[in-house]
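Encoded as structure tokens, here's the structure I'll be asking about.
Only a single protein chain was left out; the remaining protein chains are all shown in position.
And now, subunit A:
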Amino acid sequence: MLPTPSTSHVDPNRIYEPAEDSYLLLDTLSSTNETNFLKHHFGQSGTQSRNAPTPSPIVLEVGTGSGVILAFVTANAEAIFGRPDVLALGTDVNNFACQATKQTVLQTCEGFARDMPSGLRRSPSESTGLLLATLGADLASPIRGGMIDVLIFNPPYVPSAGVPDIKGNTLDSEPAPDDAKSRAESYERDSRLLALSYEGGVDGMEVINRLLEQLPQVLNRDKGVAYILLCQQNRPEETMQRIYNWVGDWYVEVVGRSGNVAGWEKLCIIRIWKG
């Protein structure tokens, strides 16, 4: 089993901490089934000349939160994709999450390179993927069309009365003066940031649907892959049926499930890909 990145620097009052859903994504992405799929999909083909460059996969995690998933995928690129040369991007509407993610990814990759057996030890650029940037952004809105090979999304999926407004907020992380009024304001802001990480509106599907709309545009047109976590209240079967009906050769399959049927959160992970 691949080690879970440390997120001890993450402030749980304003950033979603790794939880059951995050761990299900880690387990799924590192499962034999998915690593075989990804190695086949993005591996350096054995039939080509060793000299021929094979384009590095670009991985985008949308809504990184603590950065635990992006760090895991970037540091373990070789185990997951069969090649370490993966380029990683992350977005989040919460500036604290963007900062935390950067730290999580960088320290996980450095630790990974440092902890390799000395005979195998290489610099981080040879043994892990590379973080390009974490961006303050709504979903994948600033990403150029067709650029993303693998998109990962652990969405706000909990059904709620509405989705908090992301406008004009969240990227301003200046420390406020320490008086009662500003303490109340920063408490309110932090509550809203946390709510943004889990409140999904009607059926928990409002944010997921917006991402699904962007997906065909943002993914690599020949071989893009997306992993999206859904809960039972999102009615995953209906969502999958909708994706089957997209124009073009799209496939969708459940590739991970939480074992706990009795828990109120029954989770699954769907893989959407271009055949």
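Some notes on this structure:
FYI, a contact is a pair of C-beta atoms (placed from the backbone, for glycine too) under 8 Å apart; a residue touches a chain by one contact, two chains touch by 3 or more; residues count from 1.
Convention: contacts and distances are computed from a predicted model.
With the options "Ubiquitin-related modifier 1", "Multifunctional methyltransferase subunit trm112", "Cytoplasmic tRNA 2-thiolation protein 1" or "Protein Abitram" in hand, the undepicted chain maps to the protein name "Multifunctional methyltransferase subunit trm112" (source: UniProt). Only one of A:A137, A:L212 or A:A226 touches the absent chain when the whole complex is considered: A:A137.
Interface with the hidden chain, as seen from subunit A, comprises residues 49, 51-56, 58, 84-85, 87, 89, 91, 93, 95, 98-99, 102, 122-126, 130-138, 141-145, 147, 166-171, 210, 217.
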